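Missing here: one protein chain of the complex. Every other protein chain is in place.
Which chain is which? They are A, B and C, in the order written, and residues in each are numbered from 1.
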Amino acid sequence: MNITLAQAEKIIQSAKEKSISLNTKMNIAIVDAGANPVAFARMDGAWLGSLDIAIKKAKTARLFDTDTGMIGELSQPGGPLYNIEHSNHGLITFPGGIPLKNSEGDIIGAIGISGSTVENDHAVAQAGAGAI
Amino acid sequence: MNITLAQAEKIIQSAKEKSISLNTKMNIAIVDAGANPVAFARMDGAWLGSLDIAIKKAKTARLFDTDTGMIGELSQPGGPLYNIEHSNHGLITFPGGIPLKNSEGDIIGAIGISGSTVENDHAVAQAGAGAI
Amino acid sequence: MNITLAQAEKIIQSAKEKSISLNTKMNIAIVDAGANPVAFARMDGAWLGSLDIAIKKAKTARLFDTDTGMIGELSQPGGPLYNIEHSNHGLITFPGGIPLKNSEGDIIGAIGISGSTVENDHAVAQAGAGAI
Partner (left out) sequence: MNITLAQAEKIIQSAKEKSISLNTKMNIAIVDAGANPVAFARMDGAWLGSLDIAIKKAKTARLFDTDTGMIGELSQPGGPLYNIEHSNHGLITFPGGIPLKNSEGDIIGAIGISGSTVENDHAVAQAGAGAI
């Protein structure tokens, strides 16, 4: 099972609405089951540098089928996955990336959000993931 | 002057409609005046490899403020810009990338299309560029 | 639909047998539907540099859902896809990469072979692809 563009656009719309409600400007990226980008949007005035972070968060969430923040807890100095960020042409392991599941629970892709605090990034990612 | 996300989304919508009318499946990328991605969409079933090409076409069109195909004519063996594709982390210089202008004629970004023949790619890029 | 490791190993086995029958030493790479590597094997004495080429051939065949040699015909100087090789972190567009299909005709991955003449590379890729 793989995400469709229509699903990705619906997710981006929900993420944008949540971002506006939080008074933030986000970069929003969606990847498919193969961790390849499907769609993204950079809201007006969002940080330029956050686009690559949003894409890497989405990629990271699908590469390991978990929220990015979970990996970040394990990759700290002294942790079991210290410096895992050097793999796969660069990972981002702080919150804001979440796997996307269909109604059967299959992972069909992932969303990555960057542009505000990690708490806001994660909240917007959740809003996006909840749209399907 | 810089493109807005709303403009980019309008352009993508027009490009999708043109793509469907040509019975093609396209990757559609929009960059801003700084040649940084603003929005993209991979239509269902479009070639996986065309997404990066679409982004590179858009980037190339803005980096040199011209249609990508014009650069491709100059980058051939013996030409004045031979192998310019090695610069800027990779250019794509065949047709499908076009600068985007506002109503005053200012370049505010660029569109890149990939997924079919270069003729179709260029036609869809033109349809997108015409939306604003 | 996505290739399984068991299918990939069966394909590698067939490719090795064909390679031996041609008195060649090959690098054999299999990617899945997302163009991500599943399995590979470098036969004893095969060129070291051919491993990356085999992986890039497999990737290229899946990224554009066609034999790599078909792209190479279009990417020549003066051709419509001149220098497409600069996209997607590097493509290889001479023969030796072939999409892999299941019995329903769905593309489930791709095989890439490198280590001899392009004719031999292609023949071994075909032998591998025919194993499923």
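Keep in mind that, in the parts below, contacts are C-beta pairs under 8 Å (C-beta built on N, C-alpha and C of every residue); 3 or more make two chains touch, one makes a residue touch a chain.
Just so you know, these numbers come straight off a predicted model, no measurement behind them.
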Query - Contact list for the unshown chain, restricted to visible chains - result: A, C
Report summary line: In the whole complex, of A:Q7, A:N27, A:T60 or A:S114, the residue touching the missing chain would be A:T60
Query raised in the report: Quick one: which of C:I11, C:A41 or C:A110 touches the chain that's been left out?
Result: C:A41
Query raised in the report: Which of these, A:S21, A:S87 or A:T117, touches the one chain of the complex that we don't see?
Result: A:S87
**Report entry** subunit A residues that touch the omitted chain in the full complex
**Finding:** 34-35, 60, 62-65, 77-78, 80-84, 86-89, 91
Query raised in the report: Since one chain has been left out of the picture, which residues of subunit C touch it in the full complex?
Result: 4-6, 8-9, 34, 36-44, 48, 51
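One rule holds for everything that comes next: only the chains that are shown with their structure count from here on.
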Query raised in the report: Between copies subunit A and subunit C, are the contact residues mostly the same numbers or mostly different, with half as the line?
Result: same
**Report entry** Averaged-CA centre spacing for the pair subunit C and subunit B, given as whole angstrom
**Finding:** 29
Query - Mean-CA-position distance for subunit B and subunit A (Å) - result: 25
**Report entry** Interchain centroid distance [CA atoms averaged], subunit A/subunit C, Å
**Finding:** 32
Report summary line: Where subunit C touches two or more other chains at once, the residues are 34-35
